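A single protein chain has been omitted from the complex, and every remaining protein chain is retained in its original position.
Showing chain A:
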Amino acid sequence: MADVILKNVRKNYDPAVLKDTLRNIELNIKEGEFIVFVGPSGCGKSTLLRMIAGLEDITSGELSIGGKYMNDVPPVERNVGMVFQSYALYPHMNVYENMAFGLKLKKMDKETIHKRVSRAAEILGLVPLLERKPKALSGGQRQRVAIGRSIVQQPSVFLFDEPLSNLDAALRVKMRIEIAKLHKELNSTIIYVTHDQVEAMTLADKIVVLSPLKESAESNLEQYGSPLDLYHNPSNKFVAGFIGSPKMNFLDGILVEIGLDKCKIKLNSGDIVTACVDARRGKVGDKVELGIRPEHLVPVDHPDAVGRLSGQVQVAEHLGAESFVYMEVDGKDFTVKAASEIPVDTGDTLEVGVPAQACYLFDSTEQAFPRTAKYNRT
């Protein structure tokens, strides 16, 4: 069990040729927390994990685990366990030998090894498979062996590099729940990399959102906070667009009225929308972007429907319990998640209500204005 602290960490694979992959990463991970690194591909999340593991060196900055400076410490002495995306099981050893390999290298006595491996096998339900070679295991079982191999080492920090991305959808949900249970049971620090924001939202105590580094940007650490915090109060447009499924809708407009806890925005389509956002940092006439989550839109006769938007329906998907309507508003894609069936089809015009509490607002540099309310559709 240990804290993991990153200070001003930067990674550059080849300074002569390439620009930075990661810049100015500041993280303070507390003991026992489940942290998820999330971001689109190429944002450096796996690189960051590998730097914590010691598989990549740190270009500049400082990494400490359990209060010890770890920049130049080889992987084995960092007391971390890692589960690879590809599982990386040793093909010529059976399940037992796979898990015992690290302990044997550390010259532990046979009894301790046996005890630890048996315990891990019990936790993960691998007892009947101990004699099998990896090629005789299914994907989910291989994944469990990979997890078991790191458990037996009793590391202070577990590192998971997209562990579920090779599994099929049903197995992924099952393993996700098992990993959550495992965290409760072991109560150790876990750092988990994924590009799947559902995994991130369901597993994490705190989420780290990373973006592909722009040349001018100070850092590609976009936000670090609890899942609901990221959902309700994203610090910028990138996080707002990345967290939530389907993606948040964005519409361009200008500020026309600024109040204490409310403001009015005139959209390019001409509609005026009231938003529960503290926009006092901006001024009237500023260009802004309005964000609305698909699941927050309501029918026009709903009591919360303060503003209105209308658009042309492109495609409507009826899933039974809910419906997705993809339409075009002011020349931009706009998604509506309706609670039940709504009788629309391609080519129809649909009008939806926009609750003032459901609005997010971003300035011209894509930074968010503070929201003054949260919204949950009832």
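We adopt the following convention: a residue touches a chain if its C-beta (ideal position, glycine included) is under 8 Å from a C-beta of that chain, and two chains touch if they have at least 3 such contacts; residues count from 1.
Here is the rule we go by: contacts and distances are computed from a predicted model.
A.B. asks: Looking only at the UniProt record of the hidden chain, which name from "Phosphoribosylformylglycinamidine synthase subunit PurS", "Maltose/maltodextrin transport system permease protein MalG", "Signal recognition particle protein" or "Aspartyl/glutamyl-tRNA(Asn/Gln) amidotransferase subunit B" is the right one?
C.D. replies: UniProt lists the chain that is not shown as "Maltose/maltodextrin transport system permease protein MalG".
A.B. asks: Touching the absent chain in the whole complex: find that residue among A:27, A:89 or A:203.
C.D. replies: Of the candidates A:27, A:89 or A:203, A:89 is in touch with the missing chain.
A.B. asks: Among A:61, A:134, A:294 or A:311, which one touches the chain that has been omitted from the display?
C.D. replies: Candidates A:61, A:134, A:294 or A:311; residue touching the omitted chain: A:134.
A.B. asks: If the hidden chain were put back, which of A:19, A:68, A:106 or A:287 would touch it?
C.D. replies: Residue touching the absent chain, from the options given: A:106.
A.B. asks: I'm checking contacts with the chain that's been left out. Which of A:23, A:45, A:116 or A:142 qualifies?
C.D. replies: The missing chain is touched by A:142.
A.B. asks: Spell out the interface residues on chain A facing the chain that's missing from view.
C.D. replies: Residues of chain A in touch with the missing chain: 53-55, 74-76, 80-82, 84-92, 101-102, 105-106, 133-137, 139, 142, 149-150, 153, 166.
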